[in-house]
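A short worksheet on the structure shown next.
One chain of protein is taken out of this complex; the other chains stay put.
This part shows subunit A:
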Amino acid sequence: MFQHRGFTAQSIALVAVFAGLIAASTLTPEITLAAGVPLSLQTFAVVVTALVLGPWRALAATALYIAVGLAGAPIFSNGVAGFAIFARPSWGYLLGMLVAAPVVGLIAQLLARRGSLTYVPLLGAGLVSIPIIYAFGVPVLASKLGLNVFTLPADCEGVGDFASGCVTGITVGTVPFLPGDLLKVFLAALVAAAIHRAYPGLLGAARRAASGSVHADEDAPEDEAARATA
């Protein structure tokens, strides 16, 4: 569906500005938790991007953010720049965001097609991102720190016994971040609902532009009208 003929100047501007928003959200004050994984507004920005832009543009924005970061701009969390991010245990979460953005965006677009872009459905869509991000983040974190993802070593009595090294990747990679990430997704759904109220037609316009390649003549005036109102 997403031929580049549907890739309007408006989409390009939205993709670029939201990539900039994701980058800027990492520059705000943040907290570094255990094992050096920072808690920032990054997840919030990625989920808002997905909920506002829809699947393809959200994927493009996230990929653009990662590409600019890899090219050497210090826009990854904690001011990391370039390929040094792959030395951090947290780069799996970044990969997870790249996968989660189109999935969440797809759900948001289906919601837009049904016309239910309110808080609760958007919250449901945003919550999908958390298991996806963790599914990529936890294994990378565990392998970097030399932990097992699921199973404890044989000589352990209980879960979370830190002193004897009895701790799984799930515990280290999930538990410290879950409250913050849940809070960020709640906020993201709130913000996305407000944006869809303020600028209706953001996701619908994308659909028209994408299907405009099929019936270009019929949809052209409607498309222009949508752009003018937006």
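The definition used in the following text is that contacts are C-beta pairs under 8 Å (C-beta built on N, C-alpha and C of every residue); 3 or more make two chains touch, one makes a residue touch a chain; residues count from 1.
Just so we're on the same page, contacts and distances are computed from a predicted model.
Taking the options "Extracellular solute-binding protein", "Spore germination protein", "Sorbitol dehydrogenase" or "Biotin transport system permease protein" in turn, only "Biotin transport system permease protein" matches the UniProt protein name of the chain that is not displayed.
For subunit A, the residues in touch with the chain missing from this view are 2-5, 7-21, 23-25, 27-28, 35-36, 44, 48, 52, 60, 64-65, 67-68, 70-75, 78, 80-89, 144-147, 153, 163-165, 187, 190-191, 194-195, 198-199, 202, 213, 216, 227, 230.
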